[in-house]
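With one protein chain withheld, the remaining protein chains of the complex are depicted in position.
Right, subunit A next:
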Amino acid sequence: MSAEQLERMKRTKRDQLILVLVLIVGLSVWSAFGTSFSLPALWGGFGDGARFLFVDLMPPDISGLPDLIGPALDTIYMSFVAMFIGSIIAGALSIFAAATTSPHPVLQVALRAFSAMFRNIPVIIWTILLVASFGLGNLVGTLSLLIVSIGMLVRCFAESLEEIDMGQVEALRAAGASYWQVIGQAVLPQFLPSFIGWSLYNLEINVRASTIVGMVGGGGLGFAIQSGIKLFQYKDVSMAVILVLVIVLATEMLTNRIRRRII
């Protein structure tokens, strides 16, 4: 009886596995047809791609560098301002969005939903929406980065806040401490390291995202790249791309170093 049951369970498991494998293969074939993906086409495009990369883009035009310094600085400013203001706003909001510190569960759910909307609409969509109302420029880039930063940071901060040592909170509440005393003395000191850590990570993300934001009208290096492509100034474009790389790598190195100091 039980041997028979075991045998049947084994067979069901095997059937499920086969079904899943068939589904995965089926979906892949279907989407390959849907996108008319084929290996020969990939091979055919390879030559064009290589020519574009090594002939059109190379060598980068170093004489264009002085003109790119302004946009490069704009990119850095935008990322930094979005991170700075974003982490302050998100820091305040996250206290109300974390289960451990929120004064009311309804407030908590509302804030979580709000921040989910902010971060789940891609930054490029925010920029396109904002360009329509504010026009092109750095302001729009900063605003869209800020919105997405707040969305991401509220979630990360709230999760860090939910991991703090509640023994300290309990001790202060039992001693008759008020809500703000508990926040100021027990919650914030424990929260500070992860606050700084997540903010720095957000700066890295902003620097990368600011290029995309720039390409749809948000200013900075992305805008320079987009204009260069439109004008077939490929040598200038590759110079700008190199600058983006340099800024991204420098930010990463810098934030890593600060993080190591703090944690």
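Rule of thumb we're sticking to: contacts are C-beta pairs under 8 Å (C-beta built on N, C-alpha and C of every residue); 3 or more make two chains touch, one makes a residue touch a chain; residues count from 1.
Heads up, the rule we're going with is that contacts and distances are computed from a predicted model.
Novice: Which one, "Membrane protein", "Homoserine O-acetyltransferase", "Formate dehydrogenase major subunit" or "Phosphonate ABC transporter ATP-binding protein", is the UniProt name for the chain you do not see?
Specialist: For the chain missing from the view, the UniProt record says "Phosphonate ABC transporter ATP-binding protein".
Novice: Which of these, A:E7, A:D67 or A:E170, touches the one chain of the complex that we don't see?
Specialist: A:E170
Novice: Who touches the missing chain here, A:I95, A:A186, A:V213 or A:L243?
Specialist: Of the listed residues, the one touching the omitted chain is A:A186.
Novice: For subunit A, which residues lie in contact with the unshown chain of the complex?
Specialist: These residues of subunit A touch the chain that is not shown: 100, 166-181, 183-186, 189.
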